[in-house]
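Before I ask anything, let me first share the structure, which is written out below as structure tokens.
Only a single protein chain was left out; the remaining protein chains are all shown in position.
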Amino acid sequence: MTARLAPPITAIRKYYLGYLFIAVPVASSIIFLLIPMLTSLIWSFTDFNGLQPPHFVGLGNYVELFTRDKLFIKALQNTAIFVVLSLGAGPVLGLLTALMLNQNVRLRALFRTAYFLPVMTSMVVVATLWRMLYNESGLFNTILSSLGLGTVGWLSDPNWALVSVVIASVWQGFGYETVIFLSALQTIPGELYEAATIDGAGALAKFRFITLPSLRSVILFIYVIGIIGGAQVFDQVFVMTQGGPVNSTTTIVFYLYRRFQDLRLGYASAIAYILFLILVGFSFVQWRVLGERD
Amino acid sequence: MFVRKSALLTLTIVALVVGLVGLGPARAQDKVTLSVWDYYGDSTPIKPLVDKFQQENPAIAIQLEGLDWNTTQEKLNVVLTSEDTPDVVTIDMTWLPKFAPLGAFTDLTALSGGKLNGVALDKSYTPGALQSITYNQQTIAMLYDFDVYALYYRADLFDKKGLQPPKTWDDLVNVASKLVENKKYQYEYIADPFHAVQFIYENGGGLLNEDNTKAIFAEPKAVSAVEFYASLLKKALAINWTVDSGEVIQGIKDGRIAMFSDGPYFMGILKTAAPEMAGQWKVAAHPIPKDGKPGSYLGGTGLVIPTKSKHKEAAWKFIEYLMRPENQLNVYKVAGAAPALSAVLESPDLNAADPYFGGQKPFAVFYEAMKTAHPFPYVRQWDDIGQAITTAMQEIALGQKTVQQALEDAATTTNDALAK
Partner (left out) sequence: MAHASKPRSRWMTRGLLYVLLATSSVLMMIPFYWMVSSSLKQEAAVFASPPNWLPNPVSFNGYQNILSRGVFLRYLLNSVLVSVGITAGHVIFDTLAAYAFAKLRFPGRNFIFFIMLLGLMVPFQVNLIPLYRIMSSLHWLDTFAALIVPNMTSIFGIFLMRQFMFSIPDEILDAARIDGCSEWGVVGKVVAPLALPGIATLVIFVFMESWNSFLWPRIVTTSEAMFTLPVGLAQLQMKNTSNWATNMAGTTLVALPMILVFLLMQRRFMADLTAGAVRG
């Protein structure tokens, strides 16, 4: 670490490349992300409705959200359930399918495209198709009743609606994880596996001691992005259930969207920043637990 | 690798340069250019009329932005908060409650002088329609197409069983019990404010009190109205139409629904998606309780001029042009919707026998219903109130709460919202 003892000019020359490489993204973040974020943060302390001058209300919005807004609390619960369920299933499915697709099989390209197709198909199409599947006389209920198990109100029963949205979501989205895992698996040198085979290692051992550790970086990425994205789930709810029935699928961002549509910009911004703080907290914890040691 | 990289780099630079130079359309300099937003989409009645307007008014150019309903709603929220607002917008009347109290739309009283193409406003529209475009004694919109509910019923099944369209709630129960077979041919129950208020208004109840400070839909008349509506579910005479039931038009085609309450635009839907059912459907006034009166929600499309528009006189000219009787006809001919101008509704074009509806004149039914319809209250908190009512109707249909309890809870939520 001679860098710290070097004279300033050498230091600048040493570091300038680092700063140069990140210059455009940093500038972009400041102008197009940080400044808007600060603006809406300020709004969260007002009653701004977009059309009339705002009045400062301090922590009023935040207090109201936690003490008097039952729908907000419900949205927090619904979102938590959604994240836990979808992050439990998604990455696992993604890894499994990536492992399968990484094998030296014929028609690899075809299979890979098939798995990624749902991700590329628009949410409206996926939602419409799943609505048909969930229909009271749709495929799932037909199968259930032929097994003597009765039928389920997949999207009309408040006890099931959220789970149904999760299932459709995971189905549509795990292709993301598949593609990422697949790319990561490609970077693991084949020699490692060959050496392990020579040492007599079985498939399970290879997975535990070679594959999984090599995927550590990517797993962190998937979980961090997964929680950040999952907590902001919106499209599926908007297209499939509009938050119902009886608000059982109203998630935080869906509720926020409704408030925005109602021109309650200050209140909606407060919701956003509560979500923000939650996500910052989670990411911090995850980084500590799963993060790299550098 | 490098070849590809430099190709990409070049493309980026080209794109940036093109963008920064601004590959937008040239804007006319001396004329007034009106920015008009139209949410009718593919079947817009407005686009075909633009050329003729520009010929008649050479100093005004129209820049028409054709969007869909969802896009317009979301975009309006963003754009109205900035300085470059459009000059004329088609809005859904159910958006007025959130915009009107914030002064988003120009008061048209001065621009119009109380007249529309020379005819006084109160002669151009029915009282209900006039009420719907008035807020705080200001006229904030011109009603372009209207939406009220009437009863659609399977006339062929009625004929087969020798039934008459129901005039009272008792009739409705009677007719429904004779029609229903094996969960088919039911009356449609939808959990939303539009359908709930139909029964509430008919029974003499209301949503909010006179000065819009308190919910009154948990009072006896409203409660018994909703109880009647819910009783249809309990007696298996109505089908609770949820998202799991599929598309409404599908339920209509396969016979699960034989009676439903909806607006004039549904006639267009029937004709497009269920052409094979021509002659099987008719419309009638929705049945009312014995000592009740007809009532329905009133909505539709309004033409507004945002307050920040810089060309208000020109915008008004365009609105008046669109509201000319011969141009209003486009609303029906092109969009399949119901023109709001009384003069047009009384004209022979809209009072022709409609073969799809068995030679009936369906517009007359809707026009009649419009005379006794009124809009939802124009309060800032309408979204919360509408949601509370929807939730209550869902809870009732699921059997989670009694009608009294569900409405009382919704009333509490409403009063809380109104108090803020």
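Letters A and B mark the chains as written, and numbering starts fresh at 1 in each.
Everything below uses one rule, namely that a contact is a pair of C-beta atoms (placed from the backbone, for glycine too) under 8 Å apart; a residue touches a chain by one contact, two chains touch by 3 or more.
None of these values were measured; they are calculated from a predicted model.
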Query: Which is it among A:50, A:153, A:230 or A:244 that touches the chain not included here?
result: A:50
- request: Looking beyond the chains shown, say which of A:59, A:73, A:92 or A:117 touches the absent one.
  value: A:117
Message: Touching the hidden chain in the complete assembly: which of B:337, B:350, B:369 or B:392 does that?
response: B:337
Message: Give me the subunit A residues in contact with the hidden chain, please.
response: 3, 14-15, 17-19, 21-22, 24-26, 28-29, 31-37, 39-40, 50, 97, 99-105, 108-122, 124-126, 129-130, 132, 135, 137, 175-176, 179-180, 182-188, 190, 193-194, 197-198, 203, 206-207, 210-211, 214, 217-218, 220-221, 224-225, 228, 232, 234, 253, 256-257, 260, 265, 268-269, 272-273, 275-276, 279-280, 283, 292
Query: Which positions on subunit B touch the chain that was left off?
result: 1-2, 5, 8-9, 11-12, 15-16, 18-20, 22-25, 35, 39-43, 63, 65-71, 74-75, 78-79, 81-84, 246-247, 249-250, 254, 265-266, 268-269, 272-276, 301, 335, 337
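Here, only the chains that are shown with their structure count from here on.
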Statement: CA centroids of subunit A and subunit B: separation to the nearest Å works out as 36
Interface residues, subunit A side, partner subunit B - complex: 49-52, 68, 131-132, 134-136, 153-158, 240-241, 244-247, 258, 260-263, 265
Statement: The subunit B residues in contact with subunit A across the complex are 73-74, 77, 80-81, 98-99, 102-104, 242-246, 383-384, 387, 390-391, 394-395, 398, 400, 416
